[in-house]
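Before I ask anything, let me first share the structure, which is written out below as structure tokens.
Note that one protein chain is taken out, while the other chains of the complex remain in position.
This part shows chain A:
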């Protein structure tokens, strides 16, 4: 037994530090979620102190559960995370397979492909919403305007004018409107995180066994069958990694939502926590605990799904 003591003693600082690191914030959140605790209240000044006498039981949870934005926030969290994951994984696999072949300028193309990942999230959001997605001044507005002008000019053309006069005027989409702001967030985060997926998949593709491919060619497998039966199973684990990491990161998206719509109609759980935390720490903590539960459900669900479909 004594020869076990020293290693344990030496491990102890790291383990204790890790426990403090994780347990202290978690237990504080748990504690706050069961008391009345606000930052500012003139009529009930005793609520501004985190005292056990302010015990509220599950009152905060009930309050959050019945908040009109709570279910919207959960749905939105799932919509945003799910869509981003599906899009980045699909695009990532496509791009990685394409640039895995040799072609002139491959090095430059790879560097360019990775670069969105180095843009700061807030900058990314500002650029997209103002310069690209803006219905008047952004690329979107300009493009829609250009197409409309082209159609108008074609309407007066001899012979085919009648055909184009039946076409409708195109309307630019406002991505700051309530529902569409979630799509804007999905688009910009997908753009930023696809390089991450590409990078991981590309590394994995380079370790793919070439003789297996040759064996498959001789066995009569076409390009699609090789992809389906060799490449995709080979990418199973990297896909699982990309999905898990992105699920962790995107469940806590905040900056993009703040910049695109300031939470107008498009909130996710972190944004809701942020709104509560302006004053009601108890409710914010309860929402935080809901977020932890949601994250765990998502994680278990994803692990099962990926394990089943890809590992055969």
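Assume a contact is a pair of C-beta atoms (placed from the backbone, for glycine too) under 8 Å apart; a residue touches a chain by one contact, two chains touch by 3 or more; residues count from 1.
Please note the rule applied: contacts and distances are computed from a predicted model.
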Remark   = In UniProt, the chain not displayed here, chosen among "SoxAX cytochrome complex subunit A", "Glycerol-3-phosphate ABC transporter ATPase", "Fe-S cluster assembly protein SufB" or "Spermidine/putrescine import ATP-binding protein PotA", goes by "Glycerol-3-phosphate ABC transporter ATPase"
Query = In the full complex, which of A:67, A:100, A:180 or A:212 touches the chain missing from this view?
reply = A:212
Query = Given the contact definition stated above, which residue among A:25, A:161, A:233 or A:307 touches the chain not shown here?
reply = A:233
Ask   = Given the contact definition stated above, which residue among A:75, A:165, A:225 or A:278 touches the chain not shown here?
value = A:225
Key: Residue numbers in chain A that touch the chain omitted from display   = 209, 211-212, 214-221, 225, 229-230, 233-234, 236, 311-312
